[in-house]
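With one protein chain removed, the remaining protein chains of the complex are shown where they sit.
Coming up: chain A.
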Amino acid sequence: MPRNTTVREPAVTKDGRSSGSGTTAAVGIKDVAVRFRTRNRDVTALTDVDLDVPMGQFVAIVGPSGCGKSTLLKLVAGLLKPSTGDVLLNGERVQGPRHDIGYVFQRAALLEWRSARRNILLQAEMRKMPAELGRRRADELIAMTGLSGFEDALPHELSGGMQQRVALCRALLHEPPVLLMDEPFGALDALTREQMNTELNRIWRETGTTVLLVTHSISEACYLADRVVVMSPRPGTITEIIDVGLPPERDYTETMGRPEFREATTHIRGLLGAVSAQD
């Protein structure tokens, strides 16, 4: 586990802040702190977090376990309230669960009695979308994510990668302006993960949605994101925000070989305390 990181130098922290000038921020996190009370002590999960994500940007959040990465996503979704500070989503203050987002968890969280297609359509049903529209969207997404032929399979008949595709389709069905992903590929094997990364890059480009991705994998973060937010362990705060500086369309192997990519990953690895041997 990383320790003695170059934590807390606000001067560095804020550098990537107002990139994407001129566009409205899809997500704005203003001086947010989150404190939990556990049985015998107060835990500060997040402190002094400031982050603006312009519309359409892909931001990856990396950091050691327990640094509050997932908490950050839950704040944006309105599933959690900040103790202090404000969270803005699409220009509005977040005050309760928000419906203008798509959420993907590490576990696919599918309803096991529903086929892949009907799991995707859950989003449409809950939102009372016109049935025809929902079905058309689902078909598009099924084709886009390579689920064709597996629409009628039940979740337990699908591989982990396929299940996660279904979860992704469900999260995208209502064309949310912001997609929140909490270690979506963490449980997949390396090969499937690469494949999902390539697809996510393509889907992001095709849909133009803003993405916040929490991940443990530095290379995943750098391959996918415009900017990578590096967080420090408890109390979680932003150590640095790195501009990856790669074009949106990225070929997997080609990107891995690029100097910008290497530079970014090496730098982040350094920030995280280096030792993390697993990529």
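The working rule: contacts are C-beta pairs under 8 Å (C-beta built on N, C-alpha and C of every residue); 3 or more make two chains touch, one makes a residue touch a chain; residues count from 1.
Methods note: contacts and distances are computed from a predicted model.
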item	value
The complex's invisible chain, by UniProt name, from "Metalloregulator ArsR/SmtB family transcription factor", "ABC transporter permease", "ATP-binding cassette domain-containing protein" or "Succinate dehydrogenase"	"ABC transporter permease"
Hidden-chain contact residue, picked from the options A:A45, A:I61, A:L75 or A:I101	A:I101
Touch criterion as defined above, residue of A:A33, A:M162, A:M181 or A:A264 at the omitted chain	A:M162
Contacts of chain A with the absent chain, listed as residue ranges	74, 77-79, 97-99, 101-103, 105, 107, 109, 111-113, 122-123, 125-127, 140, 143-144, 146-150, 152-154, 156-159, 161-162, 191-192, 195, 198-199, 202, 206
